[in-house]
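Supplied in structure tokens, the structure appears directly below.
Every protein chain except one is present and positioned as in the full complex.
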Amino acid sequence: MDGKKLYHGAAYYPELWDEKVIEEDIRYMKEAGINVIRIGEFAWAKMESIQDQINIDFFVQVIKRFHDEGIETIMCTPTPTPPIWISHDHPERMYVDSEGNTMSHGARQHICTNHPFFRERSLMIVEAIAKAVGKLPGVIGWQIDNEFKCHVSECMCQTCKELWHLWLKEKYKTIDQLNEAWGTEIWSEAYLEFEQVPQPVKTPFLHNASLITAYRQFSREKIVEFLESQVNIIREYSKAPITHNTGRSFDLDNELLFANLDFASFDAYPDSSQYTALLLQYDLFRTMKKGKPFWVMETSTSHNGYLAGHQKNHPTGFLEAEAVSGYAQGAQGFSYWLWRQQRTGCELSHGAVLSAWGKPTVGFKRVMDVSAAIKKMEPMMEETIPLQAEVAITFSDRARSFFLTEPLEGLNYNSLLQNWYDTVLDTGIHRDLIMEGGDLKGYKLLMTPYVPYLSDALRKKGEEFAKQGGIWIVGPMTGYRTEEHTVHRNAALGDLEKTAGVESLYWYPISQTNSVGKAFGTQAPLGHWATVFDPETSNATVIGTVRGGESDGSAFITEKVIGNGKIIMIGAEPIGDKGKLMLSRLIHHYAAETGVQVKTITSNGTIVIPRIAKDGRYRLECAVNMDGKGGVVTVQQIGKDALTGKTILPGQLSLEPYEYRFIKYDI
Amino acid sequence: MDGKKLYHGAAYYPELWDEKVIEEDIRYMKEAGINVIRIGEFAWAKMESIQDQINIDFFVQVIKRFHDEGIETIMCTPTPTPPIWISHDHPERMYVDSEGNTMSHGARQHICTNHPFFRERSLMIVEAIAKAVGKLPGVIGWQIDNEFKCHVSECMCQTCKELWHLWLKEKYKTIDQLNEAWGTEIWSEAYLEFEQVPQPVKTPFLHNASLITAYRQFSREKIVEFLESQVNIIREYSKAPITHNTGRSFDLDNELLFANLDFASFDAYPDSSQYTALLLQYDLFRTMKKGKPFWVMETSTSHNGYLAGHQKNHPTGFLEAEAVSGYAQGAQGFSYWLWRQQRTGCELSHGAVLSAWGKPTVGFKRVMDVSAAIKKMEPMMEETIPLQAEVAITFSDRARSFFLTEPLEGLNYNSLLQNWYDTVLDTGIHRDLIMEGGDLKGYKLLMTPYVPYLSDALRKKGEEFAKQGGIWIVGPMTGYRTEEHTVHRNAALGDLEKTAGVESLYWYPISQTNSVGKAFGTQAPLGHWATVFDPETSNATVIGTVRGGESDGSAFITEKVIGNGKIIMIGAEPIGDKGKLMLSRLIHHYAAETGVQVKTITSNGTIVIPRIAKDGRYRLECAVNMDGKGGVVTVQQIGKDALTGKTILPGQLSLEPYEYRFIKYDI
Partner (left out) sequence: MDGKKLYHGAAYYPELWDEKVIEEDIRYMKEAGINVIRIGEFAWAKMESIQDQINIDFFVQVIKRFHDEGIETIMCTPTPTPPIWISHDHPERMYVDSEGNTMSHGARQHICTNHPFFRERSLMIVEAIAKAVGKLPGVIGWQIDNEFKCHVSECMCQTCKELWHLWLKEKYKTIDQLNEAWGTEIWSEAYLEFEQVPQPVKTPFLHNASLITAYRQFSREKIVEFLESQVNIIREYSKAPITHNTGRSFDLDNELLFANLDFASFDAYPDSSQYTALLLQYDLFRTMKKGKPFWVMETSTSHNGYLAGHQKNHPTGFLEAEAVSGYAQGAQGFSYWLWRQQRTGCELSHGAVLSAWGKPTVGFKRVMDVSAAIKKMEPMMEETIPLQAEVAITFSDRARSFFLTEPLEGLNYNSLLQNWYDTVLDTGIHRDLIMEGGDLKGYKLLMTPYVPYLSDALRKKGEEFAKQGGIWIVGPMTGYRTEEHTVHRNAALGDLEKTAGVESLYWYPISQTNSVGKAFGTQAPLGHWATVFDPETSNATVIGTVRGGESDGSAFITEKVIGNGKIIMIGAEPIGDKGKLMLSRLIHHYAAETGVQVKTITSNGTIVIPRIAKDGRYRLECAVNMDGKGGVVTVQQIGKDALTGKTILPGQLSLEPYEYRFIKYDI
């Protein structure tokens, strides 16, 4: 992978097309400025149509040919779609859903990825591929499988049942310790042997929260085990970096998943109204493998679609804004799904670059626009790197898992976090999302909202961060569950209370109780579930007070000085427009207090992405209108348009819908 | 059970907590005024963790210890949660739903309560418990199992299939009689042997109504058989009275269920907006075991909750109003679910008195308020008893069963009856709900709405009631089905037509036909399904006439003098606000005509509960504002505030939100 290059790619399925079409495709790719293809992910049957008759030649030839034409390859392992000889007449190898349905061949992800025969055959085909193409110069990277768990969740098959019991044995050693950890005295659940512990299949009501969450964790660890078994083999034969194209809504633990991968990549299918979801992902995956650029591995040229639904078509300009903001935010690759519209299958209506009959699609011109933009921005991207943010927001797939088990009032981690992110985005403060285990170096402000189980490690890291002068904002809805998805024994928030200097009064549903929060000169209704604090006994300054409802007079925001910094607790979330205003003031307040510099003033819907020259001599800002309504950026010092060279004076800089500008500022 | 005492209780699970916690709990219970605990209902695994190793000692000690502290015990049988050694590896013992899903261990009610092994083990554990604690002075009562059928409905397992066939054989003697009763000539359903009769599992369309309703009845009888098998054993070892904590929405026949129980109890989880549903239950369970006080066995201190949902938190005052109105209406016990928040399991978010970490919850102060109220009202409750109502409304779980089989247009018995009840409640007339077999002594007015199958027994009882001078209001939607859930052969309403002196023209959906009813000087749209009467041929006076639609000119309300009383037929329901007005006038009219005295004038949302001194010297009225908006009671004679002794003059008496007053009137 050429570190200086911006990659502009597309998923490609040469196994579906004949020679003439491939020729045509190469011609159009060059016209469209596509310099990398992603191949192989569903091609197992092409490679091994009959068991043990493995032949990778076709792909070797494709890679060489495209390389000769200046088009590189990301090689994928084809494990999401095992051939019929693996699945036929073997129901015991198939994925079983929580309703007890055994999956059929005919789509993808229908196999249980834990079944030993499947595992064995997977590694065989992966090794054959790695051997055949691992050292080809065209192969610039690898992708393991494709979108793990995008269609399925936790498997309930017999194989998984046995592995579940082994996993539990490994984790709890004795059944008594499991019983103790899960509190299985409740409802006479207590187990005498590990073999008796059920998978979370149908019961008359709900399983024990500990069991459900543990099964999620088991499933998330197993898929990483499968991924890493492939990674290990590939590394024997290839030096090219390895990734997986993940997604935010799949049932995965991304922190674990990427631990042994070389670079981050993800698939994103925002429609034009969902641009902040896209920006959240840029801010998240930029930090996943610190210092290494990420890839947008799949996105649509115009709309996604399948037999039963689709998105609305992108308006002109959106795709370009998506790509430009991506590269500016730290992407090295931006790749479409897909190059040529599927002619058969179940995604006939998905947007593409070329139609199945070989003509440009409605998105083709937009791809050309992206190519033109790349050409302009590539030198700038080479000279600069993204500026590290001073503000970090914790991202936790484990938290998401807890909310899946216990949504309480239909709460969804992704939505909650998105709302929080949007509030931060609108402050104009540059931000990163970082994993629970992420490095805090360089940050001044850390926010950790919506993490029901706050690990000791994270708590201590946050505390240390504050001691060193940072400000750690904890909550809302953080810390009220233990690792085992149970309630703390010592306090509503367990040890966090001591750390943050609070004493909780109640944990309860504050929504619909006419409770109002007052803080930062504003007031707003409080929502969701709250932990309210005793202003008398808490060892922290009350910043926000509850008025009305059942906990009138209690504190919902507190501040505790600790070392050179502070810990801020938000026990209840101010909601609605007024809640957003209050949170916005809170963020501005603490950002100012801790000396956050990297922020800009824009109208909502327009963003500014800060980068810095590798040699440190100038800042480069990329201003992009993302909402398609046009916008305004307040330029605060004299700059220079990096493309035209024209001077830009301080003041209001207008942007047309989806327009972007690169501005250089001397340092 | 001390007849003079008001019990204030909480469900308690000592098996989940250690010694230190139990000590703490006792201390807090005393502070909160809790004088009874309910234990054991989910503790089978604690008592018999390994098959045949039964040990009840822990509970014996708990009962003794709490008794020593002045806290009595309701002992429960633990049959809702069989231990793992009963369920593991025995799918044939598990509950099977109507979709064919076999339940898993891990929640509750996952077993088939008809399976012989489960039945045998249940009786063994019940006998062991009864033997061990049956004569302890602390045990003041028993509860069989817990909320039968709260999570499950009719079981479709193989055991049930065989019992179903036996049940059918018992009921119909020969298969020909079953075929005749169900009219199985239809759709070639006819059976040659009982063994061929299916359970109501998946078919392409719907099963025969007779079969579906019969299966419901089979299931309802079987669970009572199970309950009674436990009752019989306990009676051998204990003199304490026995109950079951039932609920209105469970798939049960409460009349049958309580036939051999000693006192009534139920679980009620109204949020503050659902107070009339609560009042309906007070009016129903007061009469279930006539002359014996009932218990509110479970209610929430603040809100209910489980992993995936919850209610809104009670506003201050609601819990107290709930308790005060309950005791005044005839409750002897008022008990929370639960004492200490669950630390594990799936109900972590349910309201409690104490939190899992041992601190008062948001509901604690409200429980203290209830304790204070009890202290004030207890002497009054001792001196007085609830005044028998003069107006009765038939309650029928069998009717509910018919509506479950045949909702027609999404009709739900509980909602229909609630609306009817609310109309009666708003008239200010004191009322009882009585079971189909309930005693009519002392009533002047009987209403029997929404009973599709009107049994001969009930019909004759109503007729006799009218002959003796009562007024019996029949309908709407009463009498149009036979016992076998078929259509009558002789008339739309079968023999009821002769009894009530009506001749039906049509039974049909009158809703959306622009049909309007006129009666009592009002007019209102007619809704649901109607039986309209021929004004020419009917042997009754027309009181209400249909205008417009497809049965213009027919009668929908008739009146027939019979002996010293009357039978009123309501063939079609007037709906909407105008319909409520018409029904209200109808009720006032016939209540006046039959000399109903016990009624009061209040603003809506405020009620008056009449009681009478045991020695007959005074009346005691308890006025309570239930809707939290405050209200007004029109006092009609000089009374005395029973708590302050102050005179209360006739006129408007205002109540604050959730305020209550006890007023004595000399007789």
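Every chain is named by a letter (A and B) in the order it is written, and numbering of its residues begins at 1.
Note that contacts are C-beta pairs under 8 Å (C-beta built on N, C-alpha and C of every residue); 3 or more make two chains touch, one makes a residue touch a chain.
Just so you know, these numbers come straight off a predicted model, no measurement behind them.
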Among A:N55, A:Q158, A:T316 or A:N514, the residue in touch with the chain that has been omitted: A:T316
Residue touching the undisplayed chain, where the options are A:W85, A:F194 or A:Y269: A:W85
Touching the absent chain when the full complex is considered, from A:N55, A:S104 or A:Q597: A:S104
Touching residues (missing chain, whole complex) on chain A: 13, 15-16, 42-46, 49-50, 78, 81-85, 88, 95, 97, 101-110, 151-152, 302-303, 305-310, 312-316, 341-346, 348-349, 351, 355-357, 359, 361-362
Residues belonging to chain B that touch the chain removed from view: 99-100, 182-192, 196, 198-211, 405-410, 484, 486-492, 504-514, 529, 549-551
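Basically, only the chains that are shown with their structure count from here on.
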Turn needed to bring chain A onto chain B - CA fit, degrees, nearest 5: 120
Centre-of-Cα separation between chain B and chain A, whole angstrom: 50
